[in-house]
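The complex appears here minus one protein chain, its other protein chains still in place.
Right after this comes chain A.
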Amino acid sequence: MTVSGESAEERWVDDHAGPVVRPYAVTRGRARPVAGKFDLISLVTATRTEPGPEMGLGPEHLAIVGLCQRALSVAEVAAHLDLPVGTIRVLLGDLVARDMVRVREPYAVHGLPDDSVFEAVINGLRAL
């Protein structure tokens, strides 16, 4: 089983491909995630410690599950895997579709947080 459901022979692997080849290859040519909208600071947490080999996932998917044993933002995942954010969003979509990660959207999505959040941040910073 392939992640995208496309044939294994991917057309886009050609000699003329530009600098986006590697990220593009990792997502098997897909530009959009199958599930979810991922803000840069959406927090991703793995739902299990170890995906099985039969899940049909690439090494980058498995690396994300490994990294997200504690909650990491989409931006952090991208930085750690050294892949563009767009690529990470596609991979996360695959993982969400398999319920292998949970994603918590930032406050931004639902409007700004209330004063208690501001106060918590101020107190947290003071305590640093």
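Here is the rule we go by: a residue touches a chain if its C-beta (ideal position, glycine included) is under 8 Å from a C-beta of that chain, and two chains touch if they have at least 3 such contacts; residues count from 1.
Rule of thumb we're sticking to: contacts and distances are computed from a predicted model.
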item: Absent chain [UniProt protein name; select from "ATP-binding protein", "3-isopropylmalate dehydratase large subunit", "Cobalamin biosynthesis protein CobW" or "Ferredoxin"]; value: "ATP-binding protein"
item: On chain A, residues whose C-beta touches the chain left out of the figure; value: 12, 16-20, 23-24, 31-32, 39-43, 45, 47-50, 52, 71, 73, 75-76, 78-80, 84-86, 89, 102, 104, 106-109, 112-113, 115, 117-122, 124-126, 128
